[in-house]
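Handing you a structure now.
Shown here: the complex without one of its protein chains, the others still in place.
We just call them A and B in the order they show up, numbering each chain from 1.
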């Protein structure tokens, strides 16, 4: 049901302190993440193999964790290294561990075959950690399946309606055509879609006005983004005054990294940031805070709508959706891609079973 | 499981204002009801056909509604009349609509085949809107299947026990025989039961005493009601002093209209009123308010008992009920009637399937 051989974001790196037993569930699997004394990370299933108590109810002992129920102690690879009162530990006492790494402040876990973990699949989330860009990191929790939130991010026509008073500001966004093309891995496999939308001759968005003073007149807005597996948005967006050059001082230019990680089949982690350029921050240090406030307000507009949509689907599960080709091109391509990968993993697993 | 080809009450007419997006679920189907500028009503499924967002999360635009997610606009017949950015709307973009009408302040929807909608099936709920009768309209929500509440209204022996201090006031109500006969449609089909119960030589009920001063002595009480499909009680009840003529000034005469609408298989809407005669109101204008207060208290006595009964059934689902013929005659006949209609609708649908 989910792609397993890919990297899912489990946390912002600042969430995992040096002495904590950090837990978060991914694809229905409760994970425990430890930061070793040397700063590196380790991830394992948050279950003692003995009686299945959560290891997170236990205690750190250096780079190891001791179960709080009967005292079994595990190293960072998930191997049991002590049973109180036993001279030797049976080697089958171990807990599943997971590849884990940090790239640009996002902590990624690999949920599939550890031998297949492939760093070339990591997204280019550069603005999370780049001297030219400033942001405040965000997190939200959704009680809906992650694909419904992917759908939302793959069809920006909703900006005109859900976000009329924040990210949108004009019905012209919904009316503009979006251009869609595949994004491919170096080996040629498709990994997502590139979506481009130009919206000429519209007022500046309420969002921009919440952090930049003096914007008026008419703008050409753009939204250029990659949306790649398993569910990551990497976006260049902004706007410039109509007929002004690209480097006009009134031009707004933003970069955003957002990613969706299934917690369970019906709940989702959402990690996000939207960055302004350093020169905006230097001009007005409160820019980052003001952006964040409006962005979170807008993302709650999404959450309200998508949560209502999901409750609606649960209440009347037999109703079909009627696609609108103008809106649903990228939605359909991305959902198709997820299905292909899931099917391919299932087929690859079948002979072994 | 439910009769579909009948009228269910969805609201009191005053609940549906001119500009609102009124929603209520009937038979598990979430309905949106709009009042057009001309005052008439329209009902449709509260789901955008595109991505299934509730239309009630959108906005009124005149006699139409625009979805708040991607901006599709629907007319009162459920037809999509605008997709932002599209010159022509594909005709298959439509939402199911339902016949809806108002009779004596109750708003009814027809949940079955619209072509079969038959106004002769509407109940004679005259006292809801009659110059000779006065009442305050009531509504309660139950978390139990609607047939358990029908059972309650079909066996008034419970007045002696559940309502000892309100509607009852004597164990003689339970001991009195009830007379039951079928109620038929003009075409001869049975549509419910007529229940008659006379209780001689009892004190005035605590209910009457809560709104009428100076009642004392012994009364003959009567309860004469129709209980008709899908679940509507139409009742003439009251009492007069023993051996006094019918027009004695101490005689209490009431009319009540009550109806049960399944919200889902396990929850129910209950619309009710009990009316006094206009002359009672003219004599004491607070009669209506005092009646309503006691009635609601009594109906909470029912709700407490029926909710406890339903939780009991859920907790021990395999226990059989043991009918008591003295009490359960009308209960059994009405439940049989519901089953017959449901089976007949299923049989009629089968060849088409």
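Heads up, the rule we're going with is that a contact is a pair of C-beta atoms (placed from the backbone, for glycine too) under 8 Å apart; a residue touches a chain by one contact, two chains touch by 3 or more.
Here the structure is a predicted model, which is why all the values come from computation and not from measurement.
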Looking beyond the chains shown, say which of B:12, B:222, B:281 or B:327 touches the absent one. B:327
Please output the residues of subunit A touching the missing chain, sorted low to high. 25, 28-30, 45-47, 49-54, 57-58, 66-72, 83-86, 92-93
May I ask you to list the residues on subunit B that touch the chain which is not drawn? 151, 155, 157-158, 160-162, 171, 174-177, 304-305, 308-309, 312-313, 315-316, 319, 321-324, 326-327
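Please note the rule applied: only the chains that are shown with their structure count from here on.
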Here the gap between subunit A and subunit B, centre to centre from mean Cα coordinates and rounded to Å, is 49
